[in-house]
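Every protein chain of the complex appears in place save one, which is left out.
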Amino acid sequence: MSGDVSRPSGRALDALRVVSIEPGFSHHAEGSALIRMGGTEVLCTATVEPKVPGFLRGQGLGWVTAEYGMLPRATHKRGQREAARGQQSGRTLEIQRLIGRSLRAVTDRRAMGELTITVDCDVLNADGGTRCAAITGGWVALHHAFSKLVRNRVLPAVPLLGQVAAVSCGLTDAGAVLDLDYVEDSAAEADANFVLTDRGAIVEIQASAEGAPFTDAQFAALHTLARNGVSALFAAQHAALPKD
Amino acid sequence: MSGDVSRPSGRALDALRVVSIEPGFSHHAEGSALIRMGGTEVLCTATVEPKVPGFLRGQGLGWVTAEYGMLPRATHKRGQREAARGQQSGRTLEIQRLIGRSLRAVTDRRAMGELTITVDCDVLNADGGTRCAAITGGWVALHHAFSKLVRNRVLPAVPLLGQVAAVSCGLTDAGAVLDLDYVEDSAAEADANFVLTDRGAIVEIQASAEGAPFTDAQFAALHTLARNGVSALFAAQHAALPKD
Amino acid sequence: MSGDVSRPSGRALDALRVVSIEPGFSHHAEGSALIRMGGTEVLCTATVEPKVPGFLRGQGLGWVTAEYGMLPRATHKRGQREAARGQQSGRTLEIQRLIGRSLRAVTDRRAMGELTITVDCDVLNADGGTRCAAITGGWVALHHAFSKLVRNRVLPAVPLLGQVAAVSCGLTDAGAVLDLDYVEDSAAEADANFVLTDRGAIVEIQASAEGAPFTDAQFAALHTLARNGVSALFAAQHAALPKD
Amino acid sequence: MSGDVSRPSGRALDALRVVSIEPGFSHHAEGSALIRMGGTEVLCTATVEPKVPGFLRGQGLGWVTAEYGMLPRATHKRGQREAARGQQSGRTLEIQRLIGRSLRAVTDRRAMGELTITVDCDVLNADGGTRCAAITGGWVALHHAFSKLVRNRVLPAVPLLGQVAAVSCGLTDAGAVLDLDYVEDSAAEADANFVLTDRGAIVEIQASAEGAPFTDAQFAALHTLARNGVSALFAAQHAALPKD
Amino acid sequence: MSGDVSRPSGRALDALRVVSIEPGFSHHAEGSALIRMGGTEVLCTATVEPKVPGFLRGQGLGWVTAEYGMLPRATHKRGQREAARGQQSGRTLEIQRLIGRSLRAVTDRRAMGELTITVDCDVLNADGGTRCAAITGGWVALHHAFSKLVRNRVLPAVPLLGQVAAVSCGLTDAGAVLDLDYVEDSAAEADANFVLTDRGAIVEIQASAEGAPFTDAQFAALHTLARNGVSALFAAQHAALPKD
Partner (left out) sequence: MSGDVSRPSGRALDALRVVSIEPGFSHHAEGSALIRMGGTEVLCTATVEPKVPGFLRGQGLGWVTAEYGMLPRATHKRGQREAARGQQSGRTLEIQRLIGRSLRAVTDRRAMGELTITVDCDVLNADGGTRCAAITGGWVALHHAFSKLVRNRVLPAVPLLGQVAAVSCGLTDAGAVLDLDYVEDSAAEADANFVLTDRGAIVEIQASAEGAPFTDAQFAALHTLARNGVSALFAAQHAALPKD
């Protein structure tokens, strides 16, 4: 592993891919955003329903949850449709649990009241980093849905405690790099997803050796890349928010 | 039922919605098209695989099949994700069988050889007529995939016998109308889907009384609307084909 | 395709198979009928339950629905039991939706009140045309169930607006023919199912090219065959009704 | 529990219901029989396939297996269709395993060679004792299928070692009784199914206290009833065999 | 089949394996017992819930039910995890129904009131006779749970009408033998499970010819072995009961 090898995309080690977030792609959802990170495109929609799951009823708390899916040909090779297979894969369930936890971590669930917001993240085109894109775009969809509730006077203010965004990092032949695309991700020795807030706090870290275990120093390098990388994501989110 | 009432959209009785077909939306699929008919948007991708289902093996015939899905919030009210529910609905299965039959009807399966092409039709936004849009857009995705096989010298020519497109018609308060949107579809006394070829032949007719049964004359009126309406769809398909 | 070839069964082009409808085969159902169309035998039972599905509750409307099944060895080759496979096929779901729509089209759902009638159609022996036989026989089972409700003074009159029956037609080597058996159905270029009322109205048309698309004239020939063919079915239904 | 109370049906304690076995009900199966025991009617079909399950391959042994089903309205109250529910109940699986074991116990699996015969037992009308009727009728369907293989010179002789039939007995208010109908079965303190051969041997006994445990003497009384009762079933089977 | 051959384990024909029942293995369950019969080990837990299934509501009766499972590597060859396969096998369902019936047969369901007790029987190591061990151990777990309800003054007394235990017998090369281990069970001509009470009554008998049918005399020999064999099980149960 060394810095003499360049990244397949030619990007600098600490360079994000081009990010864009287009709100309002969905015609019906209370909030929506189509996020692109390089060749990865995820459509995020937020649906508001005036109820909460049974385990929360009567507690004055709201619920934010997420579902994740991938169109069969979002990938290089067509994947079997999960609806046809009759069940969601472990990977899908793991990802949607992560997205839900990440969004709840910056939501004031008492302030939102007994509502449920379901954020659906569907990958239209995949080129690595889909779960991170889903979190970053999902937050924008969620904000739009909350803003609509404020405009409709259902809520006095958007009950979000801050921004949350996510980025992947990994150890590759080129060294520690930020925002892996599919080619890098497939060959990485280790990869990590960092879910961070705009105030510098950690919501979730998932770091995993795909090949050999890695050292504390390598982990610290990934952490630093992520901490620096997310600022561009917070800016892109901000730019996509509803203007008052 | 009478002509004094105008359509909710203000369209003429025999007017299609605005149609557009954008090829190449998918980054990975051999062929793809994003079709819009008014507020209905369907992403169609065509995947080529060098094999055929067991019942066709060794016969020198290819296979064209389709799958259909709808994003959970493509509709006014969020629908449960079929992958989460663990099975596809009867409606989904019925629609994807229709799309597959329609595309096979204009494919020269002997000329294509022992390949399978799977056309995935995923509804991003729904406003009525999704199955018709899927057939019309699916044909373009299929043509693009075949064209790529021709460019790659896998096939000597595109093995399509002509164009196929589909449109819905229905009996509403405004009378017999072409290309129902969701509001009209929900309230129609009867609706019919016509799958037709550019040479004027019939691939499939599905006409169904939602309320009272209808007369032969009413059915003839629907048939005439469809026969006239599809020409614009054939033009839109043509415009979206690969230029040589 | 030409008239010089005779039908495998030796029947005239416009000849139905022998039809018989035996009511009361089921010991427990509120209404039942065993219909035979040539070698096709379908047991239809109608079950009355004093409730309606959630989406209808409190509207004063009843519900008529249908389920369809086939015994594993109703066919030439044993089919896997759907209960063992763990799900109903798309074909099964498509057929039972058609039967339900057809029966609802002639039912006065307001007059029947908040009851549900489930018509189960189980194919004991199959030789083509099972969905059409199920509709024709299902209507008799439904009438018997309603008649029992009238005898028991639950309803003042049978809430049926007329008779509904169905027949298949197809384009074969022998030309356009009525009431296809399995051998004809397997080889037909196109086939169509017509669901018609005794007053000459259309409830449903499903016409489908299995091979090459067909012309308007061919479709009209099929439609005429069906229109003439159903009268014998209405007579057979009438003969099987409860005598007062 | 005492003999002063008579049976709901008025039958003597040791009286079977009227039994009839009609072979050939199925148009396509290699063997079939419609068995009636009073109000219980089971259609049994035997399907021959030239293969064996993986665990038997290459051993020169055949396989006989069974599947069991009940039409939704075979019973007083409509039961949910197992195919719709997505799985077979424990009761269904338990019954079909019993039928399969019973038929295998009298089959010379070496003499039949590497064939599989699947006996489908579908209950058209249920009034108690459906599993016993399925075994008794299933044996006739199996014999017919084997006879057809002999006629077609696939086998030199019918590879059956004897007859097998089954009957239920139970402890009721009327005392120990033979061949319970539904009313008796629902209220019995204990019931037992005896699967016996025409040579007086035991294939299977299943005796079960529904209420209080029962004594050895009571069990012996049930066993005696069964031993005497099955002779009429063997005669009915014999009468339904193919005549040479 | 003759007595000249000795048993694989060297045991006498009428000898049980070493039995031990260790209560309290589970940290959380209201009652639990780890039963060992030779190399078979089953963990039984009893869970109390203050509700009854819908069909019992409001009748003043309790419910005792059982579930059965086997760890994937409880056996010589690893079995697929039923949770991964997505359904329980027919064997599993059959066994858990048997355990539930057996325990209910000695429970005073009126005296226990509207509670449900679920007895989970999970096989940690299997060497034949798992269902019998589950019944014998399950009764101890059930008694412990009831005793806890008595200690907590929810019930005035343990609502059990006696003890129930089960043992297998079979016809092997060595003759009729008691308490088959896996090796014997695999090769037995017939096997039988006897579920008996401490007062000498029968709760359930399941006797099944795996090979040739067996005679009344052979069945009587098995029955005698079982009747004598269970006394040691009742003693082991007694020894494992809570001491007051």
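The chains carry the letters A, B, C, D and E, assigned in the order they are written, with residues numbered from 1 in each.
The rule is short, and it goes like this: a contact is a pair of C-beta atoms (placed from the backbone, for glycine too) under 8 Å apart; a residue touches a chain by one contact, two chains touch by 3 or more.
What you see is a predicted model, and the numbers here were worked out from it, not measured in a lab.
Shown chains touched by the hidden one, complex as a whole: A, E. Only one residue in the set E:D14, E:D122, E:D173 or E:E189 touches the chain that does not appear here, and it is E:D122.
The residue touching the chain not shown here, chosen from A:L56, A:V150, A:A187 or A:A209, is A:A209.
If you put the hidden chain back, the residue from A:A84, A:A105 or A:A232 that touches it is A:A105. Although one chain is not drawn, its touching partners on subunit E can still be listed: residues 25-29, 32, 39, 43, 45, 47, 49, 67, 69, 71-76, 78, 81-88, 92, 118, 120, 122, 124-125, 127. Even with one chain removed from view, subunit A keeps its contact list with that chain: residues 87, 89-91, 93-94, 96-97, 101, 105-106, 192, 196-197, 199-216, 219, 223.
Note that in this section only the chains that are shown with their structure count from here on.
Two copies of one chain, subunit D and subunit E, touch each other, and the residues they use overlap strongly: the shared fraction of interface numbers exceeds half. Look at where the CA atoms of subunit D average out and do the same for subunit E: the two points lie 28 Å apart. Inter-chain spacing, taken between the CA centroids of subunit A and subunit E, is 51 Å. Centres computed as Cα averages put subunit C at a distance of 33 Å from subunit D. Shown for subunit B are the residues in touch with two or more other chains, namely 87-88. Taken as a graph of touching chains, this assembly forms an open line, each chain in contact only with its neighbours along the path. The list of touching chain pairs reads A-B, B-C, C-D, D-E.
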